[in-house]
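The structure appears below as structure tokens.
The complex appears here without one of its protein chains, the remainder shown in place.
Going in written order, the chains are labelled A and B, and every chain counts its residues from 1.
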Amino acid sequence: MSEALLTATGVTKSYGATPALRGVDVTVAAGEIVAITGPSGCGKSTLLHCLAGILRADQGSIVYRDQDINLWSEASRSRLRRTEFGVLFQFGQLVPELTAVENVALPLLLAGSGRREAGEAALGWLDRFGVADLAEQRPGAMSGGQQQRCAAARALVTEPRVIFADEPTGALDQLNGEQMMTAMVRAVREQDSSLVLVTHEASIAAYADREIVLRDGAADPSGIGIPG
Amino acid sequence: MSTAHVLLGLLAAGPRHGYDLKRAHDDRFPQAKPLAYGQVYATLGRLERDGLVVRSGQDQESGPERTSYELTDLGRERLDTWLTEVEPPAPYVSGTLFNKVVVALLASGIDQATGYLTAQRAAHVTRMRELTAIKTRPGANVGDVVAADYAIGHLDADLRWLRTTLARVAELQKEVTA
């Protein structure tokens, strides 16, 4: 693997008095797929949110391309998420009032692209995830699997350097989940992007090159044994 | 016994000769152990003896002489019977993995069992990752994907059992030390 793209060191985060992360180190290399796994409540989603700059870590640094993004303002981190990162959640988090193509085009539109070129790019991505025929549908009229594919298309439309996916297949059945993962992994490999994947399913974690197992907010040494 | 049934199944589409059958088998079962050429002919001989296949012709277009075989009515009947027969689900709970864990717990205590389980888990995860990589490879065909799915499903079940067992053993240890 090439050098580290994203390096988190000693990340801690608490919700009120409840500690969620107690000092976690993560390194993601360019082009690498990393799975974060662990039992429910181990802090894996919180870690992902901190890595993606959605949450601000209490302590520790999150260095992306030699810059500690944990120190950045919310607006700068939003801009980073829009341009360099892609984010995908369990329940798609599509804007219910916008059509599929508008949803996918949204990051481009927010970045200042024109309606037409954003729409064209969005359509291309919908096609890659096999849902181009739903372009004019609103999320309410789609199945969970279709919504999730749109959300994945939205996460990838800006051709981000790193994609963060939090239980992306959690709401999907086996086949839908696998198809989505396959499409996503292929896209990630093609663009030479990195993917950080939170999941509790071993069969989904197997899409990654490497696995980080968390337990009670810290890396779990007994869950390792992964070479490299 | 299933190699015979597999060959009967491959012949169901029409007559084929031995080399053809081997290639078709390796195509359809990409992740399985490849079929030896000799095994194909031995099995075909047995099927012919039982009246399930007959020689249907010879051609010598390219290379050595080849004898093609086709299914008899009896053979088709046997194939149908096999396909409709229900396989008994897990008649005996055994398997090397399972046996080893039980023996490890019995013979060498919790610590060694945990050590073995952790190492075994890592091996499973690695194998699962390899199989998953086959699925995401551009141009992976349905045969590859279906075969990988089958193995991944089993590995996943093993892993789940391993994880539960790890947790159980850990709890047991807590009780013992408490």
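As a convention for this text, a contact is a pair of C-beta atoms (placed from the backbone, for glycine too) under 8 Å apart; a residue touches a chain by one contact, two chains touch by 3 or more.
Note that contacts and distances are computed from a predicted model.
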Omitted chain, identified by the protein name its UniProt record gives, among "Cysteine desulfurase", "ABC3 transporter permease C-terminal domain-containing protein", "Phosphoribosylformylglycinamidine synthase subunit PurS" or "Polynucleotide kinase-phosphatase": "ABC3 transporter permease C-terminal domain-containing protein"
Omitted chain's touching partners, listed by label: A
From A:Val11, A:Ile62 or A:Leu106, residue that would touch the chain that is not displayed: A:Leu106
Touch criterion as defined above, residue of A:Thr27, A:Gln59, A:Gln93 or A:Gln137 at the omitted chain: A:Gln93
Of A:Leu6, A:Cys42, A:Leu55 or A:Ala208, the one touching the omitted chain in the full complex: A:Leu55
Hidden partner chain, residues of chain A it touches: 15-16, 49, 54-55, 74-75, 78-79, 81-83, 87, 89, 93-98, 102-103, 106-107, 109-115, 140, 154, 158
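We adopt the following convention: only the chains that are shown with their structure count from here on.
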Inter-chain centre distance, chain A versus chain B - centres from mean C-alpha coordinates, in Å: 36
Chain A contact footprint on chain B (complex, rising order): 114, 118-119, 121-122, 125-126, 128-129, 131-132, 135-136, 138, 149, 152-153, 156, 159-160, 163, 166
In the complex, chain A residues that touch chain B: 178, 181-182, 185-186, 189, 202-203, 205-209, 211, 222-227
